[in-house]
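One protein chain is absent from this view; the other protein chains keep their places.
Should a chain be cited, it is by its letter among A and B, assigned in written order, with residues numbered from 1 in that chain.
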Amino acid sequence: MNADRRGFLRYSLAVLGASVTAAVTAKGAADPAPATGPTCPACSGPALPALGVDHQLVRTPGAMPIIPGNAVRQGVPGRKWVMVIDLAHCDGCGMCIKACSKMHFVPPTRQYIKVLRMQDSEFTAPYYFPQPCYHCDNPPCTKVCPVDATFKRQDGVVLIDNERCIGCRFCMAACPYGARHFNWAPPQDPPAALAQPYSPETGVPRRIGTVEKCDFCPDMAEQGMLPACVSACPMGVLYYGDQNEDAVTRAGGDTFRFSTMIRDNAGYRQMEELGTEPRVYYLPPKNRMYPGPVLEKEKHERT
Amino acid sequence: MSAPDRPHPGHPSANTGAIDDTQRVLLGTLRPFGRPGWIWVLFLLLCSAVGLAAYIYQMFHGLAATAMTDYFSWGIYIVNFVFFIGVSMAGTLISAILRLTGAPWRRPITRLAEAITLFALMIAGPMIIIDMGRPDRVYFVLLHARLQSPILWDVLSLNTYMAGSLLYLYLPMIPDLAILRDSAQAFPAWQRRLYRTLALGWHGNAQQHHLLERSIAIMAIVIIPVAISIHTVTAWLFGMTLRPGWHSTIIGPDFVVGAIYSGVAAVITAIAVFRHFLRLHQFIGQEHFIKLGRLLLIFGLIYMYFVVNEHLGDIYTNERTQRHVSELLFVGKYAVQFWFMVIVGLVIPVLYLACQRRPSVGGIVTVAVLVNLGMWVKRYIIIVPTLASPIMEASAPKSLGYIPTLVEWSITLGGFAFFCLLYTVFAKLFPIVSIWEMAEDKAIPQQARQLVEGSHV
Partner (left out) sequence: MSKLHLLVCGLLLIAGWATTTLRAADLPTPTVTVAPGEEDGKKQLIATVKTAEGKPLENIPVTFKARRLFGELILGADKTLDDGTASVPLPADLPGSPDGKLHITALTTATAKYAAATGLVAVPAAPMALPSLDPRSLAAPHAPWGLIITVVLTVGGVWCTYAYIVLQIFRLRKAGA
């Protein structure tokens, strides 16, 4: 057949393909959408910016209700927050860091969740390593606090009360993972952060001379919303859930059984030998989806 | 030791020329400052003021005025704290042990040593508060105390030791305060009132002597475990963490031995200074230096043993978490400080003291100063290289490291200056060498003569 007709056929097939795709997508939209987290009628205050999975700015339904006084130290009853990080999928993009820093108004000089470029030894694979605070079950930090400013809750979260912290920085010396940061200088919080009443669950407004760190976003988790870092991950690396429900969810809503996931994928915890019993599990970087970091041969970074 | 109805030294009836002479010389040290004295005091006040100004600056700018960062979260404030605790440990410990063993050569130096302890503790406490991010909340440590924290153990231990040292310093001063109260020397009215109040109506009768000596003996026994606890507990501030270099079982005894070592050196330095400037040569002779020098040698050798134990295991096994610290110390960024500590602080003093048959006073004092310098540096290399070696190496920033700022050095200077100031003022208010104990010392051969001759004086 001549070139003209061939071209026409090719073009028509393309259009056909496009229309079928459109039909399928439209059908998907017509299906009942899977339920996302419940809305929060009790929430009030200025909406917090958060990054959605498609890197668009989405707004959460407002600041979380502030739980008074000692109730903050008890935690959400019946829950045990846990996180799983799939190292096979992490490409080191750092969206989790951006989302967390936006949510918590974190100054640019520090990161609550870090993405490290790791290589355990000379011939082992290099990989990207997101590292939030592990909220350990045997936390070295809460043991050494002289005034009970940092505490472990029943729902597994380790928080800091900056109305109590005396700034001795013993917890920073005790944490083997370097998860904590100190307000050395007077904090420069933006007005949105200063407008909120202080709560250990949000950590703003900041106080000079006190310690802060990743808090597992307990106020959001209680409302059924994934933490900022988890919902912002475009690769679905971070999973978060309630260990009492034996389920962890990643951005986009995919939910898996926690125990099965860890068992079947050789999940592990970082530096188990330290005995801190972290609440963050890692899935090893096997069958990588994205190439690992390129580290200099001579000065490879070790864990 | 006390015969019944023996009049106390200073009482006109207990006259011997030697006792009068002792009293005259020692009371003479309490005469008002001459010009050199005032220059010294003004210099110390100036340095203390510089430290205070630096702290006020820090209060306004936060701890960002220091060089500390999220990785070097402890700096030379903690170094100073540990150093002063170390110095404080030895003073009272030496005095107590020498008293319990009945070593007669202790008499001129016990009060000097005990005073070091008290004033070093009075600097160590504030040094910790200076390091706090929220000093306005310091009372939270009592209000919301968590007994599981080594900081609480340190607070309890430090206060217990300070109270005990105060008692242990005060008790042997009572007879001297009575001498001062009764003496003919011209004192300002307030000062004489002070002596009268503190002397507690001491008249040297048998019952008072008995009570005093028993109290001193009990305190001497009790203060020893307290002294050992203070530096062990301070060591546990580091030992109860998971960091390489800190998390070792040897750290408690290491600190204790290091403290005794640096404390003996501090005592040597102090007695040399007072001996020279207050002209106490008749009380403190070369023998005292030689004996203290022997103590210094012994503890120097023990400390060398500890240094070897501290590092050999890590180098031999090349364990991953410890590797970086050992590397920093032996060949890396902190090698200068480490080898300075080892050579100047340990090897040279030990060699000098071991090889000299009768080391000179000047030699011993020089060596003691070197030890103190070396032990300050030792505290620095305990703290900073470990902080420079986070367990998650990949998370350490590629920074220059920790270089203390002017604020930190000023406060350090202020701390040392204030320590010297407290000591100077103390030596000007109270005789730094115990009058009654020196008189007792001289009275002993006289008592022996009395017993032999069978006559009373």
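Note that in this section contacts are C-beta pairs under 8 Å (C-beta built on N, C-alpha and C of every residue); 3 or more make two chains touch, one makes a residue touch a chain.
Remember, it's a predicted structure, so these values are computed and weren't measured experimentally.
**Student:** Tell me the shown chains the invisible chain touches, ordered by label.
**Tutor:** A, B
**Student:** With the full complex in mind, choose from A:Y112, A:F256 or A:Y282 the residue touching the hidden chain.
**Tutor:** A:F256
**Student:** Out of B:M219, B:V350 or B:I391, which touches the unshown chain?
**Tutor:** Once the missing chain is taken into account, the touching residue is B:M219.
**Student:** With the full complex in mind, choose from A:P132, A:G241, A:P278 or A:G292 the residue touching the hidden chain.
**Tutor:** A:G241
**Student:** Where the complex has a chain not shown, which of B:H61, B:R146 or B:R294 is the residue touching it?
**Tutor:** B:R146
**Student:** Tell me which residue among B:A163, B:A354, B:L406 or B:V425 touches the hidden chain in the full complex.
**Tutor:** Spelled out, the listed residue whose C-beta touches the missing chain is B:A163.
**Student:** Residues of subunit A in contact with the chain that isn't shown?
**Tutor:** Answer for subunit A: residues 8, 11-12, 15-16, 18-20, 22-23, 26-27, 30-32, 34-37, 73, 78-80, 138-139, 142-143, 148, 151-152, 154, 221, 224-226, 240-249, 253-257 touch the chain left out.
**Student:** Write the list of subunit B residues that the hidden chain touches.
**Tutor:** Interface residues of subunit B facing the absent chain: 146-148, 153, 156-157, 160, 163-164, 167, 171, 174, 200-203, 205, 207-208, 211-212, 214-215, 218-219, 222, 226.
Here is the rule we use: only the chains that are shown with their structure count from here on.
**Student:** If we count contacts the way the header does, which residues on subunit A are in touch with subunit B in the complex?
**Tutor:** That would be residues 110, 114, 116-118, 129, 131, 140, 143-149, 164-170, 172-174, 176-178, 180-186, 207-211, 271, 274, 276, 301-303 of subunit A.
**Student:** Using the touch definition up top, name the residues of subunit B that touch subunit A in the complex.
**Tutor:** Per the stated touch rule, the residues are 61-64, 66, 68-71, 73-74, 131-135, 137-138, 140-141, 143-146, 148-152, 155, 237-238, 240-243, 320, 387, 390-396.
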